[in-house]
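Here is the structure we will look at, set down as structure tokens.
Of the protein chains in this complex, all but one are displayed in their positions.
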Amino acid sequence: MVDNIKRSLLVSIWFVFLTFPLMVVKVNTLKNIVEWRWINMLWVAIGAFVLSIVWRWAMERRQLKNKKAEQGEEESVLPGFGQRLLEDPKIFKPVLIALALVTLVFPLVVDIYQTNIMVLALIFVVLGLGLNVTVGLAGLLDLGYVAFFAVGAYTYGVLNSFFGFGFWISLPLGGLMGALFGIVLGFPILRLRGDYLAIVTLGFGSIAKIVIENWEEVFNGAKGIANIPRPGFFGAEMSIHTATTYTYYLMILMVLFAIFITNRLKDSRIGRAWMALREDEIACVAMGVDMARTKLGAYAFGAFWAGLAGVIFASRNTYINPNSFTFMESALVLSIVVMGGMGSIIGVIVAALVLILMPEYLRAFAEYRMLMFGAVMVLMMIFRPEGLIANVRRKYAGRKVVTEDANARG
Amino acid sequence: MEYFLELSSSGLVRGSIYALIALGYTMVYGIIQLINFAHGEIYMIGAFVALIVSGVLTIYGFSGVSILILAGLIAVIYAAAYGYTLEKIAYRPLRNAPRLSPLISAIGMSLFLQNYVLLAQTPDFLRFPALIPDFEFMEPIAHIMGSPELVILVTSAVSRVGLTVLIKYTRIGKAMRATQQDMTMARLVGVNVDNVISMTFIIGSVLAAIGGVLVGSYIGQINFYIGFMAGVKAFTAAVLGGIGNIPGAVLGALVLGLTEAYAAGYISSAYEDVFAFGVLVLILILRPSGLLGKAVKQKV
Amino acid sequence: MLELRNVDTYYGNIQALKSISIDINEGEIVTLIGANGAGKSTTLMTICGVTPPRNGEIYFMGTPIHKMATDKIVAMGLVQVPEGRRIFPGMSVLENLEMGTFLRRDKSEIQKDIDYAFDLFPILAQRRSQLGGTLSGGEQQMLAISRALMARPRVLLLDEPSLGLAPLIIKQIFEIIKKINQEQKTTVFLVEQNANQALKLADRGYVMENGRITLTDTAENLLDNEQVKEAYLGL
Partner (left out) sequence: MRKSVIKKLVMVALLGLIMPATGFAADTIKIGVAGPHTGDLAPYGIPTKEAAEMVAAQVNAAGGVLGMQVEVLPMDDQCKPEIATNAATKLVSEGVDVVIGHVCSGATKAAMGIYKEAKIIAVSPSATNPPLTQSGDYPNFYRTIAPDDDQGKLASDFATDKLGAKRIAILHDKGDYGKGFADFAKQFIEAGGKAEVVLFEGVTPGAMDYSAVVQKVRREKADAVIFGGYHPEASKLVSQMHKKRMKIPFIGPDGVKGNGFLEIAGKDAEGVYATGPMDVSSYAVNQKAKADYISKYGKEPGTFFDQGYAAMQVILNAIEVAGGTEYAALEKALKNSYVDTAVGKIKFDAKGDAEGVGFSVFQVQDGKFVELK
């Protein structure tokens, strides 16, 4: 205990040193005075001390948990609420029904703002489910996923502003365009692995944005495309309120559709090929899996959902410009997948809702929101790496990964 | 011809800065196979600390070169401290986690550090004092290469040579190489791998901070966001040269810098990033492990 | 000198070592024989702290080392030549040897030891500036042993030094091991699949099966043991 406090004190001193120039000193070049904000030093000292104690406590717990997991005691100690929820029909069914009810009445009981941000969150759910295929199932790290999202959004925007295409025609076209781009961009990078893939896809993401920005004739550049119609309903005139509610139900259907398809796919031939690819590419090829087709399939399929989501995104905002398609969005979707627990559909949904809705409800902390967002990403990885809700199969997959890793290093 | 020289000079200057940052990426990657996404933020923090220190020193009546040296030194020390702490908090606990976890942690840390500087200081751009003096003898060719550019080229080259010497001949350098080649074996000959990893972060951060101070002084302005794009470019450079390979990172950085300069000069600066990433894709298609990278041995 | 008491080691939730106990006395050559996957290499890695034991204790010259970091254990004089040699591929032969002296500060003595290694294996002297990754298997094994000697080990832990080598080279290597044991008074713990050669060289032996020590005796007795003959000597 004394030792613990002593070490926390040291940590606290270290952080006071570390943050000193940035937190305490502020130079006002206009008046040529230095502002010494000593009070910040106190906050840092206290904060670092407390956090250090909490940190060490959490680390101990984590180690204990790992040890137990190693010894195979996990099941008996902690089946996990998420796990129980998925496996026990007695819990599963009522929860599902309740959830369905809440989902259905949601836009009727809350105001338009809540519905509106929920639509955005649901768009990210679809994006998360799509990327989950590429990253979570097939293990292809994609840092430029937002490019496909942009393809979808601009497909609708451009088709609408040039040819007057409506939402319902553009929706499948957007998805197809996304998939097409997935295949086109997938070709050159088939041979790349892991981190090379990450940087190249990041490059593709940036290129997409730059092209949209600069190709004025088609994409209207930075000015963006305005007056994009909201989804129509047999030509009925709708107020924004109704349209938002309508879009909400549309999104719910789409999410259900995405869950249904990805779930089916997971257990299909190609789904198993993806997972095999993730686990061991060489063995997978040796077993006769066509690597190129499998990889392209994963890209195209992931991109398809991004394209669909893009069309809805454009119709929801009624206006699109390149600002919505930056690396931050790619990182956000990737965080959704990883935090949700790679490969876990429910996890992705929960993570998308949390990550998109949290900033909205934490508007009071607006200034600190990105700071906390960053911190949460780090802490999640350290203390809950399996994601918010672990994949059901994950128990097995997780160990596999660990031992594989040990082999690779050892 | 002169135009070509002008562009080459500007490309080399850019490349030299990318090289300083890319070395940190490549060294860390070489040892623990992690893309340290927050590395660009260390560069930014280095620049900020230098700015703050030079501001304080100016107000207290210091001048000229003494500011440059003191500010640079303190910036380097702080960057090293941040790099060290970053590894301890965000990466060490994830040493045995699946590959994606430390990457996400790194992205999170990058966001955190950006916003930390934003909140602790300001979201505005700040004027960075011109710490590098103007040399008389550069004046005739100042339109091609002025004093700050020369200082950047020289400092970057000297730092690179210093790093090479350090890695080739010092104890810690050997330990770093051994760890990179075979971590378990390095432990078996008595290398404290944790210390080596910390040291790698520290050295990488020092180089990045040098880059930050040079850029600040050359461009004359910084804000909390400068690290992100510089980091992405430097990482691109590292991959271009073959990640994990130190001479490769330098080569990749120079190639990238020149590509951007020529693309901006001969084609369009609006598309310079397209060309930067385009070259990356092209090279990776032709040589999937980068310019100087060795083919990755796949363990079956 | 080196003592393992009821050591359990796990990889994840797979138990690799099941309560094994081994004693090695100063100056001895002790061998551990067993089939592929019996846990022999794990035993060495556990001693060196690379895969620390979950239960049980390990003492080296009376000091408990089962919770120590690898570099501290190496510093005490427990040096391993791991399975597959693990030469640093991007370093020259000389640099590889120098890595072996990583924990030593006595510059003049180091030079002497390097000369001694070149004496033992003249071929290494010829190859001194060649990259480790370009050596042949036998040369790599020689280099690996020399590198371990550079640390002036009290106990030399050898993991399958004969693996994948031509019989002539195996013979040469085993002779050198004997020589090191006698000239340098280095205790040797030899892990081998090649039971015949190993038992001929060793003073005592342990037999390992599925993570357990099933048999221990003097090397001579083990060579005569019917079970061992059948299972490991192919007689």
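Before moving on, here are some points about what is shown:
To keep things simple, chains are lettered A, B and C as they appear, and every chain counts its residues starting from 1.
Operating definition for what follows: contacts are C-beta pairs under 8 Å (C-beta built on N, C-alpha and C of every residue); 3 or more make two chains touch, one makes a residue touch a chain.
Everything quoted here is computed from the prediction, not taken from an experiment.
Listed by label, the shown chains that the missing chain touches in the whole complex are A, B. Shown as candidates are B:L68, B:A261, B:V279 or B:L292; the residue that touches the absent chain is B:A261.
When the omitted chain is restored, the residue from A:L104, A:I183, A:V218 or A:I282 that touches it is A:L104. Although one chain is not drawn, the whole complex shows that of A:L9, A:L51 or A:M238 it is A:M238 that touches it. If you put the missing chain back, the residues of chain A touching it would be 28-31, 104, 107-108, 111-114, 116-117, 120, 210, 213-214, 221-224, 226-227, 233, 236, 238-242, 244-246, 249, 253, 313, 316-321, 323-324, 360, 363, 366-367, 369-370.
Contact between chain B and the absent chain runs through residues 3, 6-7, 9-11, 13-14, 17-18, 118, 123-127, 142-143, 146, 148-149, 215, 218-221, 223-226, 228-230, 233, 260-262, 264-265, 268-270, 272-273.
The definition used in the following text is that only the chains that are shown with their structure count from here on.
We define each chain's centre as the mean of its Cα atoms; on that basis chain A and chain C are separated by 49 Å. The geometric centre of chain A is 28 Å away from that of chain B, both derived from CA atoms.
With centres set at the average Cα position, the gap from chain B to chain C is 42 Å. Counting partner chains per residue, chain C has residues 50 touching two or more of them.
Within chain A, contacts with two or more other chains are made by residues 402, 406, 410. Contact residues of chain B toward chain A in the complex are 29, 33, 35, 45, 48-49, 51-53, 55-56, 58-59, 74, 78, 81-82, 85, 89-90, 93-94, 96-105, 107-117, 119-121, 126-127, 183-184, 228, 232, 235-236, 239, 243, 268, 270-271, 273-274, 276-278, 280-281, 284-285, 288-289, 296, 298-300. Across the complex, chain B meets chain C through its residues 171, 174-175, 177-178, 180-182, 184-193. Within the complex, the chain C residues that touch chain B are 48, 50, 69-71, 74-75, 79-80, 82, 86, 88-91, 95, 98-100, 102-103, 147, 151.
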